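Reading through the structure tokens given below for one structure.
A single protein chain has been removed from this complex, and every other one stays in its place.
First chain written, first letter: the chains are A and B, and each begins at residue 1.
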């Protein structure tokens, strides 16, 4: 009997994309990157919602607790503008914050643009789910996933989740030796 | 009709400078740096106050909500000593924190002194105001402003504030292309 595919949540947070004012590009960019990087069978649980903190929190909870996503990645809503509240929503639903994700993603983005410090991206753990905020811009999404994905499979194992195997040509997942 | 000059708050937090025990050097160093960097017309709203958290909070609120400062920079009170409470006061009055500012300023200062990790500098948004903590020492102020200022004009635009133009010989303001 084979394992069921791993559920991965892809959450686009954008007033305009959720209203159809423009097409969501962040979500598809994440799905395409993960499609190249992961060799384990997985399926995307995608959502496109407005920049409303209560809606983001409810959707993250649903993706984690009901859809059973081991990994949930968000795109959008991490800047300084009044409607940007994805990091606040993430912190509100997580038991544990992972500051190293945001630090590394900002460092990587700083190599490209000095406005990287305006990103408030973070990551955290809710039960058996790792939630990671990514930027809104597709090219920045790939840079950030390339930076943090090597640590994600081991993180998911530490919180009791499934094994995620990767194509080392795209992403070398790292697992420290047991001590 | 020309625009009114942009109000920028320069807040020196120091028990001794506020008592006249020594002359405030941080505030004038900030004003001089901004004078070289900004080509937009601006005027400084300066304050020198003791390291008292309630006083710092009240002064930040006044600079943001009454004086209408688009940018407020503080100097002093960011270390580990018992009277150093500028970051706590900043967090208390901001709706949104910007962790990337502190991370980048500590990274830059680490190139100069290993004690840079003792700085607890942060930044945050209150309404239409960006508040940024700078160190107390004049030479470190210039290093930190040089590091973060390229992102500040775009940040202020994202929170609904005025356009700040800079002299690219001192500071290249960066604005990402609209997506």
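The rule we apply is simple: a contact is a pair of C-beta atoms (placed from the backbone, for glycine too) under 8 Å apart; a residue touches a chain by one contact, two chains touch by 3 or more.
For clarity, every value in this text was computed on a predicted model and none was experimentally measured.
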* To do: Can you work out which residue in A:31, A:45 or A:151 touches the chain that's missing from view?
  => A:151
* Which residue numbers on chain B touch the omitted chain? -> 25, 79-82, 84, 88, 99, 102-103, 106-107, 110, 113-120, 136-137
* To do: Since one chain isn't shown, list which residues of chain A touch it in the complete complex.
  => 96-101, 103-104, 125, 130, 148, 150-151, 154-155, 158-160, 172, 174-176, 179
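In this text, only the chains that are shown with their structure count from here on.
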* With chain centres taken as the means of their Cα atoms, state the distance from chain A to chain B in Å. => 31
